[in-house]
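Missing here: one protein chain of the complex. Every other protein chain is in place.
Showing subunit A:
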Amino acid sequence: MWRRSASFILDKRNDTGARPDFVSLSPPQTTASTMADTLQNPNAKVSAYYQTRAAHHGVVTSDWLAQAQAAVGKYSPESDVRSSSSAAADPGSGKPFSVIDEFNNWRKQPDLAEAVAAIRALAAVIRSSEATTMMELEIELKKASDSLKSWDTTSISLTAGCDLFMRYVTRTSALEYEDFNSAKSRLIERAEKFGEISYKARRIIAMLSQDFIFDGCTILVHGFSRVVLEVLKTAAQNKKLFRVLCTEGRPDRTGLRLSNELAKLDVPVKLLIDSAVAYSMDEIDMVFVGADGVVESGGIINMMGTYQIALVAHSMNKPVYVAAESYKFARLYPLDQKDMAPALRPIDFGVPIPSKVEVETSARDYTPPQYLTLLFTDLGVLTPSVVSDELIQLYL
């Protein structure tokens, strides 16, 4: 009998290394040293993306948060040193500037999305570049974006944001300028504009989605998404009367944080445990979720549990709306759940788990496009099939 899926092996291999971390979460130096030469986030066992999110708005056990923050504090300088040393090793760029440094600085702002932080960091690269030709500048930029991407391979929006930035900035008429400095200033201008647009994307999405929230509706949200929060906040400011059901969002319980935020806005909120979604689906009018990444098929990759909510909503004919900025559009095409780079996340079960028991630590799942109704993006309200249209036009 053939094995159905190779992911079983993969999971197992990752588990053996990852389980000890659950208790202490001190990253094992052994694994870090294996990939020391690739400029990677040293704590590779745990998705850096989710670490940051937890650091920004986790309501999780405080010790985990502290450890996560400690991990960020402890390892970011190290990687900075490494990256700057590697930058120093590069011929022609003997400057102390580091993208990752810049990126982490930007990232500290909780309201700034990771991709926007990356975009700002890349803009800073152009500004501080000492290149004298366009080609040199482009190579430098490419290197910077590659190091950013490899710093955290699990973050889809980081990768997609870097790619988009490269596309947007380098695909200009800058080459038409004879003078290098004016070309460079044009690039910086474009980069800043792009950063600005990306920053404003959330507002645009919030405005677009107002037409879909009607008085008296009940909205189910899953996890904590800054875009979804912005949408609901705008709706509340527009004096719409609606009710929100929040899932708990295990394991980092991000739903609790969202419910706190909504309670502050005087929106009626009800908390559900994740498994109560089907139970409460009949009183729901629409499902609103954010996305870690929007893939080429028009499906989304999002926090674990989105897929099953979408399935339940689909079977009960409730619309599923996704709010996602366009810098999350990624050139990925997962065919099934296991066809993605795994992003792992520690799970705190509260009790010790026997070592023989396996734990599924994947942090996200893939929701195929047929279960999504509409995507609210800063490009407009799109059906899932348009995503690929946009991506093709952008990348080809």
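As a convention for this text, a contact is a pair of C-beta atoms (placed from the backbone, for glycine too) under 8 Å apart; a residue touches a chain by one contact, two chains touch by 3 or more; residues count from 1.
Following the convention adopted for this analysis, contacts and distances are computed from a predicted model.
Chemist: Which of the following is the UniProt-recorded protein name of the chain this complex doesn't show: "Centromere protein N isoform X1", "Oil body-associated protein 2C", "Translation initiation factor eIF2B subunit delta" or "THO complex subunit 5B-like"?
Modeler: The record for the missing subunit names the protein "Translation initiation factor eIF2B subunit delta".
Chemist: Which residue from A:F103, A:F212, A:F242 or A:Y327 sits in contact with the chain not drawn here?
Modeler: Only one listed residue reaches the unshown chain, and that is A:Y327.
Chemist: If I consider the whole complex, including the chain that's not displayed, which of A:N181, A:N317, A:S355 or A:Q393 touches that chain?
Modeler: Answer from the full complex: A:Q393 touches the omitted chain.
Chemist: Have a look at A:L164, A:A324 or A:A363 and name the one touching the chain we're not showing.
Modeler: Of these options, the touching residue for the absent chain is A:L164.
Chemist: Tell me which stretches of subunit A touch the chain missing from the display.
Modeler: Contacting residues on subunit A, toward the hidden partner: 1-9, 164, 167-168, 171-172, 193-194, 197-198, 201, 296-298, 326-327, 331, 333, 335-336, 339, 369, 378-379, 385, 388-389, 392-396.
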